[in-house]
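Input: one structure, supplied below.
Of the protein chains in this complex, all but one are displayed in their positions.
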Amino acid sequence: MNLLYFLDLTGTAAFAISGALAGIQRKMDLLGVLVLGMVTAIGGGTLRDMLLGATPPFCFENETYLYVSLGFSLLTFFTHRHLSRYHDALLYFDAVGLATFVVLGTAKALAYDCGVLSSIILGVITATAGGVIRDVLSNQVPLILHKEVYASACIAGGLLFAILKIQAFNHNFATVLAAATVIALRLLAIRHKWALPTAKID
Amino acid sequence: MNLLYFLDLTGTAAFAISGALAGIQRKMDLLGVLVLGMVTAIGGGTLRDMLLGATPPFCFENETYLYVSLGFSLLTFFTHRHLSRYHDALLYFDAVGLATFVVLGTAKALAYDCGVLSSIILGVITATAGGVIRDVLSNQVPLILHKEVYASACIAGGLLFAILKIQAFNHNFATVLAAATVIALRLLAIRHKWALPTAKID
Partner (left out) sequence: MNLLYFLDLTGTAAFAISGALAGIQRKMDLLGVLVLGMVTAIGGGTLRDMLLGATPPFCFENETYLYVSLGFSLLTFFTHRHLSRYHDALLYFDAVGLATFVVLGTAKALAYDCGVLSSIILGVITATAGGVIRDVLSNQVPLILHKEVYASACIAGGLLFAILKIQAFNHNFATVLAAATVIALRLLAIRHKWALPTAKID
């Protein structure tokens, strides 16, 4: 339980860094960088909670998430020129965040008595909606809609977790297996540059 | 009641097809096409329910809407080259969906004790917000903001329904009359290419 909370905060920090970096590349000012960093880190879970009616959302109930995402966004703003050095480490932390967010989101939806498809969708929203909002605020087509980056890994992890839970497997076992699946698929997708098909247009 | 539910699912399917087609035209991959199709079909009702506090929203309470919108989005992805043959039929189904969504949305808002203007707005949101989210995610100015396509028909239908309900007319009568009005206005607007005025800029 404490490990999962630690991984959740790790993912929050990693997502905040990636969002803040996007803000810097898009020439936003300090406020814009902080907003993009925080939105990327907590936007997905916040939208999930709004959809579930679990308001105020998790990050207002436990402001640690706000402080972590604000702190790492600020840190990124002032140290971003040194961050490229940690590019590979950031990818790993990002994959950890993705996996944790999917599993926690799917688990929360199931705990709210949502059906399987709803729960998987809410798990995927938890992991990806922050990045979608970041791209919409930057006036770009969200990356995950036209270029596979990680959504399939999230769907697979959410589906696996939901099945294991419904089959009454141990909660921790389901969590670890589903999260490991997301991380493995995500890293394999990066290494092999997997992409989804697009429809053929004549 | 059962007819209305059938029409609601018909509209959901028609909106999913139009959203998925938009995703294909905008060169999104499979996931992007599914997201645009589903968002177009269920985004309006979901936003209405979030605004009303009716959470989890209708499509999580009854996952049939999720499966219908997912299924027809998938179908569109794989068969879109044959769909142009059914262009006119799709316009009719789209008008049916528009009418059903407006009436159901306005009725739900009134049932939640919202005022007349709020209820009409929520009816229009039910019918149009999915398309707005689709366009925002595609990085385009929402079609209904700069080119009349159907919002006026929705406003007229929602207003008519609210007036009939407040005047204590029979619920089914109000539903049929308001829905028929939306469908008629929508088809007339297509035929005669009606457009709203824009402000004169010197």
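We call the chains A and B, going by the order they appear; numbering starts again at 1 in every chain.
Note that a contact is a pair of C-beta atoms (placed from the backbone, for glycine too) under 8 Å apart; a residue touches a chain by one contact, two chains touch by 3 or more.
Because the structure is predicted, anything quoted here is derived from the model rather than measured.
Undergrad: With the full complex in mind, choose from B:Leu4, B:Ala151 or B:Val176 the residue touching the hidden chain.
TA: Only one of B:Leu4, B:Ala151 or B:Val176 touches the chain omitted from view, namely B:Ala151.
Undergrad: Which listed residue, A:Met28, A:Ala107, A:Ala129 or A:Ala199, touches the chain dropped from view?
TA: A:Met28
Undergrad: Which parts of chain B are in contact with the chain that was left out?
TA: 50-53, 112, 114-115, 117-118, 121-122, 132, 136, 139-142, 144-148, 151-152, 195-202
Undergrad: Which parts of chain A are in contact with the chain that was left out?
TA: Touch with the absent chain occurs at residues 23-33, 35-36, 46, 50, 53, 55-57, 59-60, 63, 66-67, 70, 77-78, 80-81, 136-139.
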